[in-house]
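Excluded from the complex is one protein chain; the other protein chains are retained at their positions.
Entry: subunit A
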Amino acid sequence: MKLTLKIWRQKNADTKGKIVDYPIDGIDGDMSFLEMLDILNEELINKGDEPVAFDHDCREGICGMCSLHINGEPHGPDKGITTCQLHMRMFKDGDTIFIEPFRANAFPVIKDLVVDRSSFERVQHAGGFISVNTSGNTIDANTIPINKHDADEAFEAATCIGCGACVASCKNSSAMLFVAAKVSQFALLPQGKVEATERVLNMVKQMDEEGFGNCTNTGACEVECPKGISLEYIARMNREYLAASLKG
């Protein structure tokens, strides 16, 4: 397969970037998208050029590190997957592929396609935890009976890998789906209910302070989320937030 790659190149956070064209040949449909980029980088290194910087880690869709915006969509044209799970068979010989970093002011570009998603970490630090005494007297979580429906919903919310595709796909750069998943995974469980009020207030406050946009319910985040986190979680967070505001 012969392709033309149009890749965002940016030396560092302080310089302006631009799209640079890279022709590439000999790409097999069974390769992953990241393997295709590895081949490009080998060619660039062999020519003495700077390789393209991009995020990756587990390469099996569970770590949330890969973050590319491919042909106008986060994680590319396939659904329910991360970039590392995207295969080149999704493209045709002769295609032109635009590869850009996730765009949001809360995700500043560090270099080329690598963005700083530590804003998500700060939102998590604001309330994405439960306080448990770990001195040795901790009660086994399995001794507390939990309704299966709640357990399933909490588990579904907890599958969010924090990749940031929700922010990247949203026309408003809203992080509501991420924050909603993190709020819900605790709010549905008895262990999380103790700090539920402070949690949702603090996490939404931090989300706003990071400069993410407002949710306008376009649903793009739900469609692009590699883990299929539903908009229902945003509705749940809205309810939790409004109830918490009335209490607090």
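Please note the rule applied: contacts are C-beta pairs under 8 Å (C-beta built on N, C-alpha and C of every residue); 3 or more make two chains touch, one makes a residue touch a chain; residues count from 1.
By our rule, contacts and distances are computed from a predicted model.
Visitor: One chain of this complex is missing from the view, so tell me which of "Transglutaminase-like enzyme, putative cysteine protease", "Succinate dehydrogenase cytochrome b subunit", "Sulfurtransferase complex subunit TusD" or "Probable membrane transporter protein" is its UniProt name.
Guide: The record names the chain that does not appear here as "Succinate dehydrogenase cytochrome b subunit".
Visitor: Would you indicate which residue among A:1, A:81, A:130 or A:223 is in contact with the undisplayed chain?
Guide: Answering carefully, the residue with contact to the hidden chain is A:223.
Visitor: For review purposes, identify every residue of subunit A that touches the missing chain, sorted by number.
Guide: These residues of subunit A touch the chain that is not shown: 6, 8, 19, 69, 71-73, 77, 98, 100, 103-106, 169, 171-174, 176, 204-205, 207-208, 211-220, 223-224, 231-232, 234-239, 241-242, 245-246, 248.
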